[in-house]
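Excluded from the complex is one protein chain; the other protein chains are retained at their positions.
As written, the chains take the letters A and B, and residue 1 is the first residue of each chain.
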Amino acid sequence: MIIEALIGVTFLAALVVFVAPDEYAGKLAAALSALPVLGSLWMWAQYDASGNALLGGSIAFETDVVWLTLGGLDLHWFVGVDGISLPLVVLTTILTTLAIVSAWTPISNRESQFYGLMLFMEANLLGVFTALDFFAWFVFWEAVLVPMYFLIGVWGGPNRRYAAIKFFVYTNVASLVMFIGFIALVFGLGDSVSSMRLPEIAQALRAGALGGFAGLDAATLKTVAFVATFLGFAVKVPVAPLHTWLPDAHVEAPTPVSVMLAGVLLKMGTYALLRFNFTMMPDVATALVVPIAGIAVISVIYGAMLALAQQDLKRIVAYSSVSSMGYVILGLVAYTTYGVGGATFQMIAHGLISGLMFMAVGVIYNTTHTRMVGDMSGIADRMPLTAGIFVAGAFGYMGLPLMAGFAGEFFIFKGSFASTVHSAMPLFTAAAMFGIVIVAGYLLFAMQRTLFGPFSFDGEYEITNAPTHDVAPLAVLLLLVIVLGVAPDLFFGMIQDAVNPILSGGGL
Amino acid sequence: MVPPQYYLLLSAALFCIGLFGILTRRNALLFLMSVELMLNAANINLVAFSNVWGNVTGQTFGLFMMALAAAEVAIGIGIILVLYRNFDDVDVTKATTMRW
Partner (left out) sequence: MVGIFDFAPAIVLLPFVSFLVALAVGDRLPKGGALAGIAATAGSLLLAAATFLTVAGGRTYDATIYTWAEGIEAVDLTFGILIDPLSAMMLLIVTLIAFLVHVFSLGYMNDEGEVGLPRYYAGLGLFTASMLGFVVADNLLMAFMFFELVGLCSYLLIGFWFREPGPPSAAKKAFLVTRFGDYFFLVGVVAVFATFGTAAFSGSESFPVLAEAALHGEATVNTFGFAPQTWFTIVGLLVLGGVVGKSAQFPLHTWLPDAMEGPTPVSALIHAATMVAAGVYLVARMYGFYALSPDALAIIALIGGFTALFAATMGVVKREIKQVLAYSTISQYGYMMLALGGGGYVAATFHLMTHAFFKALLFLGAGSVIIAMHHNEDMWDMGGLKEKMPVTYYAFLSGSLALAGIFPFSGFWSKDEVLYETLIHGLGGSPVLLAAYAMGLLAVFFTGFYTFRMVFLTFHGEPRTQTASDPHSVRWNVKGPLAVLGVLAATTGLVNMVPVEKLLGIGGIDFLHQWLDMSTESLNAHHYGELIPYSSAYIGGEATTVAIGAGVSLGLALAGAGLAHLLYNVPEPVEHTDRLGGIKTLLYNNYYQDEYQVWLANGVTRPVARVANKFDQGVVDGVVNGVSSVSLFSGSRVRRIQTGVVSNYAVLLTLGLTALLLAFGLLGGWFV
């Protein structure tokens, strides 16, 4: 029942905050959002399941009741976590709390609605990561978009309406494509499944129970469904060239929303790719390894090159997200313990580090009211603590050892270089690894120009140290990044345990 | 007994008159009256078949529809009043401000 409690408490918190007076909303939201943090940490401490939830492993904190019966298919309320989803649940709760605290300074109108929507989004995100029934999962998946739309569209920058609509329509169309693909699969399975529960579907698919549907034979149907779901999820990740909604959304979104967008929402895409495409249809994934790995490499290099061309600090970080998420795709398609496990770990690592970077940019923006690289220089002189954390976060992004980013990236590289799914994997890996040079390039250039050198700033604002409640979330995130970098096994053990069943049996 | 074909012809004629009114008139009041004609065309059918089959279901429906027509007129007149207030006219082709 802990998962229901987690989601329920978060929904309730959202309601309470929504009707609370604006003056207290921020503090109240932060306090209430601490509850899911405690809950998820308790889950992490108590976690004792093993194996992959979709492939017959035990499921922790499981609830499974029939919710509705529709024709031949039961819809279940079926939630639970395994080693893949639990770290993401922890990430979601922690990042939401920190994002809420980081919103205290920049958000100054309609506070109660803002924080209410943040909590509402958190509840849905928790649902996405815990639901194991397709229908419930899809409801949560779509419901995440709604608060995000308003968060960008109401509290965003000057071009917020364009960005919000673009985000909503783009990802929603992608969801539609994915939905059609997946439902076709369910129909193709016919009588071999009696519900929309993901484990049932996954095991039936891996057991080869798929029949034809709508004039397509089983093999074609599977490939078509794979491509459709892949495209649907790829928009969310996002991979090049389906990424253009992301920079616009990030640039317009206020800092805390960017934190959530980069830190958690992007992981929905890779999480779903892992759960659906790579767990359920490994045979198709390995058959399509060249295009998928190619897309991954393109995302890494192309995203990094785009980041190199940007002048807006937030755009730099936004494009570098595209680059970092490319590594995840590469790791997933490798089908090795370190590859897929590293990809999952990288989701957590990137969530923390990109959150850290967006917050750091936000803190600078709160003070200077500009994010353009050319508008300021030498602000480390006036904001030493913020600058120091910015530098640390940037090095985390560059994959400095003993920080979480390196662990994730190294696991992926190690796993994908040794991958046996295709003889060209070492080449793909080496090509993608060049991203670590470009990322160093653009972050170092940006830091040199904004943080260092003689102090100069044209604006009318006084540049001073940021308030404690702005810096505290940064410090917490930095600490988490270092802890996970020094001891990746905090999560990596359970991740591997959940990942290994994917790699064996069932058409691979 | 009058064969049902005659009722049907009467009803169809009435319906067509109402339809003609709707298609050619621009005055909202005339619109309303034309709609009433079409409703009554349906009523005639109901009552006629009630008579043919010898049960009262059709007549019950007819009564319902009269009540409905009364309600509709009340609402319709209200709409026309608002229309007049906003557009200084009851010409239905004038009220196009919400088209796109």
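Definition applied: a residue touches a chain if its C-beta (ideal position, glycine included) is under 8 Å from a C-beta of that chain, and two chains touch if they have at least 3 such contacts.
Everything numeric here is computed off the predicted structure, so don't read it as measured data.
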Hidden-chain contact residue, picked from the options A:Gly56, A:Gly211 or A:Gly378: A:Gly378
Hidden partner chain, touching residue among A:Met121, A:Leu274 or A:Leu451: A:Leu451
Which residue of A:Leu15, A:Leu70 or A:Val169 touches the chain not shown here: A:Val169
Touch residues of subunit A, complete complex, unshown partner: 166, 169-170, 240-241, 243-245, 302, 305-306, 308-310, 336-338, 378, 380-381, 395, 398, 400-402, 406-407, 410-411, 413-414, 417-418, 423, 426, 429-430, 433-434, 436-437, 440-441, 444-445, 447-448, 451-455, 486-489, 492-493, 496-497, 500
Residue numbers in subunit B that touch the chain omitted from display: 19, 22-23, 26, 31, 92-93, 95-100
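To be clear about the criterion, only the chains that are shown with their structure count from here on.
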Intercentroid distance (Cα basis), subunit B paired with subunit A, Å: 59
